[in-house]
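Take a look at the structure set out below.
All protein chains but one are shown at their positions in the complex.
In order of appearance the chains are A, B and C, and numbering begins at 1 in each one.
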Amino acid sequence: MADRQPPKNHRHILLMNGPDHKGLIYLVTRVLFENNQNIIKNDEYVSPSGQFFMRTEFEGEADLTKLTETLNAELPEGIGLRINPTKKKDIVLLVTKEHHCLAELLIRYAFDELDANIQAVVSNYNILQPLVSKFGIPFHFVTHEHKSREEHEEAILRTLEVYQPEYLVLAKYMRVLTPTFVQQYNNRIVNIHHSFLPAFMGANPYRQAYNRGVKIIGATAHFVNNDLDEGPIIAQDVKEVDHRLTAADMATLGRDTEKIVLSKALKLVFNDRVFIHDNRTVIL
Amino acid sequence: MADRQPPKNHRHILLMNGPDHKGLIYLVTRVLFENNQNIIKNDEYVSPSGQFFMRTEFEGEADLTKLTETLNAELPEGIGLRINPTKKKDIVLLVTKEHHCLAELLIRYAFDELDANIQAVVSNYNILQPLVSKFGIPFHFVTHEHKSREEHEEAILRTLEVYQPEYLVLAKYMRVLTPTFVQQYNNRIVNIHHSFLPAFMGANPYRQAYNRGVKIIGATAHFVNNDLDEGPIIAQDVKEVDHRLTAADMATLGRDTEKIVLSKALKLVFNDRVFIHDNRTVIL
Amino acid sequence: MADRQPPKNHRHILLMNGPDHKGLIYLVTRVLFENNQNIIKNDEYVSPSGQFFMRTEFEGEADLTKLTETLNAELPEGIGLRINPTKKKDIVLLVTKEHHCLAELLIRYAFDELDANIQAVVSNYNILQPLVSKFGIPFHFVTHEHKSREEHEEAILRTLEVYQPEYLVLAKYMRVLTPTFVQQYNNRIVNIHHSFLPAFMGANPYRQAYNRGVKIIGATAHFVNNDLDEGPIIAQDVKEVDHRLTAADMATLGRDTEKIVLSKALKLVFNDRVFIHDNRTVIL
Partner (left out) sequence: MADRQPPKNHRHILLMNGPDHKGLIYLVTRVLFENNQNIIKNDEYVSPSGQFFMRTEFEGEADLTKLTETLNAELPEGIGLRINPTKKKDIVLLVTKEHHCLAELLIRYAFDELDANIQAVVSNYNILQPLVSKFGIPFHFVTHEHKSREEHEEAILRTLEVYQPEYLVLAKYMRVLTPTFVQQYNNRIVNIHHSFLPAFMGANPYRQAYNRGVKIIGATAHFVNNDLDEGPIIAQDVKEVDHRLTAADMATLGRDTEKIVLSKALKLVFNDRVFIHDNRTVIL
């Protein structure tokens, strides 16, 4: 470790994940030291079941491919290792009719606060086109009408092909994705669900929340896997409510939580801080 | 309304609940005015489905029976009316092995902060007897061993017969109550559940929360009715957690939330601020 | 009270405020009843010092001037009474360089969620002009350069003259206003301060918060009066922080809180729910 304000272009992130072994931290810090890299920030976690996670921010001039090889040669088998340069992720947003999460991300993007590059917005309605066009981002209206679910998803996948995004963000995209679609973006789709999961999975969570008479509502940002609303949770937040709020009032209030939670989760994901293991996230 | 520091013994609480009609507030405030009662605090709520709720604190010398009759004579049919003197409720606590909610209530009781009179503590274990005995409150050990569920509940009901409590508080009582038992204390049993209901109903909610990988855990105080963990919710609160917490850590952290939420809910209930309607609470 | 979904154009809000007297609720509900108005929602509060506040939403065809006169004729002296039609307030936003609060309000306005009509945005920089122009709202660049504070404020006041706004919203307007300016909009200027007031008044609150080592940061929406950062507080919220956050990180994190708190406060103000008394707000 050394000076605190290095040139950003030489900063790298090492991500490691696998069964725990004695001396793993020592091994990595030694190799980085020997290769003249300065550790800026180092975080590890070992789960009760013995899974090891490590995220190390370091800086220095380095041939990352060679450094990865050197480390892999010394690491025990079964340890996954990845060294990422720090750079913005390419993403595409999927939306339906609601504007609040989309607008939040567009504004952050416009003021360079998103840690990602929004390549395009895809929607099964054209309602949000005027908003997106204000920000000069391509908008693709891919209707689901007169299409089977599979046909619709294929049309979306074709649209995405041009962009090859690293992540898809479902910013209130209100259609269920098939396993076929999800597999194409395994652990690379982030969704915002408008409830405090696992409470109120499925449709109309605010209506469900109203009917149940809860005193707190929430929102959940999570990775999407094959089981709807059951992927690894990245971030959650809540707001207090009382009997005076109708389901519609809850939906209005909940929007603020949804957009902030989604933004928070994306910041974590785009900064390579989120590991997925055993359908849970480890955030370093 | 008038002077702010009246003698407590002349303060009363009017509770009204029924289908909404034009002029209900006017009617009640008129009758109280004509009978020389001063309104200290008045709260109403009309649900979207047209149910009217009103809670009025007032003071003055009054024959409450006569006042109730006068009001009932003028009120439309179907409106429930009750006038309670402000007084501490008699309660019995049911516990199992965990001490934190029990200790919280005992301490509040010992320093006159509970708005209730703890008549006794009943438990299916004798583990907490030493704690209870420090506070000079009767402790009844009613084991469930070698008894059917029905026999055990009958033994508890016999124990309660002496006390005739207005409310039972399940302060981490870890056995499911049968509908027969619950009916005896309809809407008069308050339970603390160690999750953010309706997430993680049933057993081992912290284990369930750990497995699901949630980022927030909670606790829920609710009335008990025939459906386990599905009665009207009175109060909820949450705490943030992360991947580093084991299920046991969550349980430890959750205890603070549980005891504070239970205390908060009981304060509302014992001050006649909680209406039950349509399996939800209205809190005025 | 009666049917729940009235035509919006006949809904009115009665606001009353003055020394408490016996029978005030009764008096108002009687007059409304006699004038064939239906009370939809009624909230009162009496402060410990004996100040009475009442907000009544009611509906019906009514000559509001005549109704106000009828009520005033019966009310004791010293009670302030106002009946507002429910309508959007005209507002002008003042900003400096930061976009987040401005963007939040523009987006809400664009999607008809603000309960107000943004007439114009005024700024002492032209940095935010491109953002404002996306939404088709007049932007006035009124530089403070080469002007005394008084000259600058006069220039702003001249700009405002065209609009005659009911409220000014300081959406991160970073200049102190003189008493002369403030008096022109007495109790009609809402500011968002980027700290949990009264902690960290004045400049650079996040730097102050970092230096003090607090574990929670906050934001405060308040009315502006002659004493900087000391006007009546409308809404506050907080976020947890730890030692790892620099002052700049806190500023970034704080922005989310600032914009949500400001929006929440404005919703209350624009819905006539905020009374000011004794430098505090009463929110009904």
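By our rule, a residue touches a chain if its C-beta (ideal position, glycine included) is under 8 Å from a C-beta of that chain, and two chains touch if they have at least 3 such contacts.
Because the structure is a prediction, the values reported are computed rather than measured.
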Chain not shown, its touching partners among those shown: A, B, C
Residue in contact with the excluded chain [from A:Leu24, A:Val92, A:Leu128 or A:Val282]: A:Leu24
Touching the absent chain when the full complex is considered, from C:Glu57, C:Glu113 or C:Asp237: C:Asp237
Sole contact to the chain not displayed, among B:Ala62, B:Ile83, B:Leu131 or B:Met174: B:Leu131
In chain A, positions touching the absent partner: 1-2, 4, 20-26, 29-30, 32-33, 38-44, 46, 48, 50, 52, 240
Residue ranges of chain B at the interface with the undisplayed chain: 99-100, 103, 107, 110-111, 113, 131, 134-135, 252, 256, 260, 263
Positions on chain C contacted by the hidden chain, ascending: 45, 47-48, 196-200, 212-216, 218, 232-238, 242-244, 246, 279-283
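One rule holds for everything that comes next: only the chains that are shown with their structure count from here on.
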Between chain B and chain A, distance of the C-alpha-averaged centres to the nearest whole Å: 41
Length of the line joining the C-alpha centres of chain A and chain C, rounded to whole Å: 36
Residue list for chain A, restricted to those that touch at least two other chains: none
